[in-house]
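Of the protein chains in this complex, all but one are displayed in their positions.
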Amino acid sequence: MAYIISIICIGTSYAIATLGLNLQWGYTGLFNIGVAGFFAVGAYTSAILTGPVWGGTIGGFGLPYLVGLVGAVLFAALLAYLIAWILRLEFGFLAIASIMLSAVVILILKNEMWLTNGVWGIGGIPRPFGEMLNPSTSDWVYMIISLVILAGAYFLLERGVRSPWGRTQRIIKEDPILAEMAGKDVYRCRKMSWIIGSMYMGLAGAVYGHYIQYINPKSFDDVMITFLCLCMVVIGGSGNNKGSILGAYALWVTWTVSEILTGYLPEAWQLRAPFIRVLIIGVAIILLLRLRPQGLIGRETSISKMGERIRTGRVE
Amino acid sequence: MGGWIVSGLVYGSIVAMGALGCSYILLIQRYFNFTAAPWLALGAYFAWTMMRVLPQWGGLELIIAAIVSMVALGIVMTAADKALFKPLRKRGAPFMFFYLTSFGLLFVVRSIIWLIWGPQAKYFYPGASVGIKGPWGIMVTPAEILTLIVAVVVVAALYFFQYRTKLGRGMLATSQNSMLASVCGVEPETIHTATTMIAGFVTALAGILYGLTIQVRPLMGWYILLGIFVCVVCGGEGAILGTLAAAYLLGIAEEVGSGLIQIPLNFFGIPIQMSAYKVAISSIFFLVVIYYKPHGVWKGTFLER
Partner (left out) sequence: MVKEEKVILETDKVTAGYGGVDVLFDASIKIKEKELAAIIGPNGAGKTTLLRTISGVLSPRKGEIIFKGKKLNGKTPRERSALGIGYIPQDDKIFPKMSCIDNLRMGAYTLPREKFSEMLEKVYQLFPILKERRNQTAGQFSGGQRQMLAVARALMMEPEILLLDEPTSGLQPSLVKEVLDKVKDLHQQGMTTLIVAQNREALEIAERAYLIRAGQVVLEDTVEGLLDNDQVIQLYFGG
């Protein structure tokens, strides 16, 4: 039972992150390969703000949970803003910069003992109502809390997407030239999308951190988070919020279940197991892209049919 | 200081090889090939495996292994392109699909490498490399000298190919005006094949040189992928000379930069190890360059070619 709660809680944090990525990628067409960076930043910010004093770090402010979340979100937003300011969100540059950010973040996490306790990580991250409940109830409660956060995040996003702002975003993604001519401030909209998406990822990281209560740089390393989130967006169908959430859970369940299954393999295969899983998922994603690009659920229809035609009307 | 510069140039040479491959693909196929990271590792592993099989012929075995590996990787990358990316091209898919597929393929190839060869670092020539004392008392290893020479030779060869052969001109034409190129009789798929083959050659070289000068391990490509990115963008897409120049600058910036910054850090007792932060330096380098010259550093100079 506890296992199911674990799947749901972690799946929920992935879902939140995927929503953010979906906003950046599916709705606005921004390629962010540094999801892990924002995620990690969120987790650590919240941990530092809310956690007890830990191993010589500057953390241990012991502030309440909400403050931790808010701090995570704001810091992620700040980083996103910096990147947007320097790079002006040029697509190719963004991809590189997001990797860079991730890499630098991980480096700092690993090396700066005074801030993050280096590779030993930060533990004892509290849960809301943590002291009042025994561990198993606390798990339940946390699951409910994280689901509530997810629901809130989802509804906020859905409202945003259906608002005039959201429509503008879709037009920009499908036909930037048309949007520009129609007088929309393309850059500002993209920037907002970028920042909000990153905020979601930071939030997701914080939710994650408070669940597992102990984080170290290794948990965010190796691009796995970014890879999984990208896959989740693809599975759910880019540009589709419900799809993102479902994709997130679906993939996470598949991932953990495959982890259990490979646990039954003979000893010699144990070490190789993670790579086999990655291999299979990678292949599955590529096939999905080839054969069913709309994802398992299918994306929402374009806002502008004409825009789509003009856009795809290339002679070559 | 001299040692730093040489290290920087060596590093730059390796990155340049990877960057040239990505630059070509970016120029002709219009996406950034993330998969270059594991591809270059694959090239290294191919060569390493061949070396296990060939007898010691005083260095000749390295050349044979390298050539076989380059051709093999070219074929593999071309096959992957035809199978995965050509359908996307035909469909006129938005570029995001290319990026996603490339990214997915990155994990697939990386996993395969890990599954076949395992995580242990491997060496082309086990046993430490003997340093030679060069001018100004700088220590270099034979592998490093080889790297420097190979990079220059390859760049020269590519330059010649690009601007003096029919196929090379066809590629240039396709990148500038693909419609007109097809009217002139350039066959698009031939150009794509040439692109992926060339990318395969240089990417394999990058892996082999990295393996020679440092080591062969599964994640080797990932570590320099960032440098490759930076080079491609700063050098200008398709700019053969510019990419090498950018790579040299990047390499020197990283080595010299981290070395120089370390001095005041040590002086003031700030416990930051700059060598870990070389990535940060290339990032800053990149950000500064892009801020001032978003179209590539060498635009308007002869290095644009």
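By letter and in written order, the chains are A and B; residue numbering begins at 1 in each of them.
The definition used in the following text is that a contact is a pair of C-beta atoms (placed from the backbone, for glycine too) under 8 Å apart; a residue touches a chain by one contact, two chains touch by 3 or more.
On a predicted model such as this, the values are computed, not experimentally measured, just so you know.
Q: Among B:140, B:186, B:204 or B:244, which residue is in contact with the omitted chain in the full complex?
A: The single option touching the absent chain is B:186.
Q: Out of B:41, B:88 or B:172, which touches the unshown chain?
A: Result: among the candidates, B:172 touches the missing chain.
Q: Touching the hidden chain in the full complex, which residues of chain B are there? Just list them.
A: The list for chain B reads 166, 169-170, 172-173, 176-177, 179-187.
The rule we apply is simple: only the chains that are shown with their structure count from here on.
Q: Starting from the mean Cα coordinates of chain A and chain B, work out the distance between those two points in Å.
A: 30
Q: Could you please specify the touching residues of chain B with respect to chain A in the complex?
A: Chain B reaches chain A through residues 32, 34, 84, 87-88, 92-93, 96-97, 99-101, 103-108, 110-112, 114-115, 178-179, 182, 188, 222, 225-226, 229-230, 233, 271-273, 276-277, 279-280, 283, 286-287, 290-291, 294.
Q: Enumerate the contact residues on chain A facing chain B in the complex.
A: Listed in rising order, the residues of chain A that touch chain B are 25, 29, 31, 33, 86-88, 90, 92-93, 95-97, 99-100, 103-104, 107, 110-113, 223, 227, 230-231, 234, 238, 272, 275-276, 278-279, 281-283, 285-286, 289-290, 293, 312, 314-316.
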